[in-house]
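A single protein chain has been omitted from the complex, and every remaining protein chain is retained in its original position.
Up next is chain A:
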Amino acid sequence: MSRRSLLLALLALSACGGSKPSTPAVALSDLLGAGDTASFARADGPRDFTFPADHGPHPGFRTEWWYVTGNLTSADGRPFGFHLTLFRRGLAQPEGRASDLAPSDLWMAHFAIADGAGREVHAHERTARGAGGLAGAAWSDDGAGDSQLRVWLEDWELAFVDGLGAGELPRLRLVARAGDDALELNLAARKPAVLQGDAGLSIKGSAPGQASYYYAVTRLTASGSVEVGGETFAVDGSAWLDREWSTSVLGQGQVGWDWFALQLDDGTDVMLYQMRLADGGVDATSHGSITEKDGSHSKLEGSGYTLRSADTWHSPRSGAPYPSGWTAVVPEKGLELRITPLLPDQELPLSVVYWEGAVQIEGTRAGRPVRGVGFVELTGYADIGEGGAPR
């Protein structure tokens, strides 16, 4: 799935022109097709995933991300959604640059907390060069033979700290702070990594190499603290880690995607996405997966599920119309789920404008009631469309 592609091409525009009146929205389709991709490897066939190595960076590919989303609850029941994403985009780098500050890749990170009680999303964005220790993904050795993986952009960090041996489930530490908003979480995987698509090769379109390598840890327990607007809460909840790397993803006629990561209280995790086409249809390569409580999982073909939106929410900032509230049906698994946003407005007004938010779920599996929480990502709604509609 071509979720989360990289948005970095116009980084400097946003970084340098932060105070400009009318920075145009970045057109996702432009970004994903743009730039020099010739010198990068492509996701063009099956590969063997090995852990923990594949938690770390894949510099041969142009685009890569570490994506953690989740739902948390404070002791007194206040619900929070959170997401921290670290994007890496490789630069076609000539060999042998002498300066330590010469970047081999660019990094962008998004950090957001949706406050269910405060009814608002606190979203932040940072960018940095992958050089000079400012941002990067690197393995370190603690001297006792145990290695750790740090993925960081300045003081935002996702660290794989433990459980990295064969057959172990990884434990992670997530730290981010921006102004009065902060997140500190310990995450512990409850299921092994799920290879999405065809054994980790996620086909995104018909062109050769238009695919990514994609795995997910669909259920992690999360505990720690959330700070919003200077107020701190001790929280518990669940999280979802997505890892994906690729070089060329979005093809002609693809405008964006609706992506769902759903965690049900019977232990089932569901991933579904639809790649939307400019003509209003859905790309036939769209797919999903279902992961049972015991970690066993299976791929869902696009034809095996339906996603219908119940309502439309219009962003007061971008004016973009987003679907809001859905019914997901997977007949072969007996699943019927009603998905409601924690807040209608979880649009992130960053240099790429998209909706990324916590959702709550009610429904049935094989006739038995289930509940759950999840995260939904909606892209390509606020971008400059074919007609060049301004943000």
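Here, a residue touches a chain if its C-beta (ideal position, glycine included) is under 8 Å from a C-beta of that chain, and two chains touch if they have at least 3 such contacts; residues count from 1.
Please note the rule applied: contacts and distances are computed from a predicted model.
Identify the UniProt protein name of the omitted chain, choosing among "Carbohydrate ABC transporter membrane protein 2 (CUT1 family)", "Glutamyl-tRNA(Gln) amidotransferase subunit A", "Lipoprotein-releasing system transmembrane protein LolC" or "GLPGLI family protein".
In UniProt, the chain excluded from the picture bears the name "Lipoprotein-releasing system transmembrane protein LolC".
With the full complex in mind, choose from A:A128, A:V151, A:I203 or A:A382 the residue touching the hidden chain.
Touching the chain that is not displayed is residue A:A128.
Of A:F87, A:W152, A:Y273 or A:Y381, which one is in contact with the hidden chain?
Checking each option in A:F87, A:W152, A:Y273 or A:Y381, the one touching the absent chain turns out to be A:W152.
Which chain A residues touch the hidden chain?
Missing-chain contacts on chain A: residues 9-13, 15-21, 23, 35-36, 91-94, 97-103, 106, 127-129, 131-134, 152, 154-155, 177.
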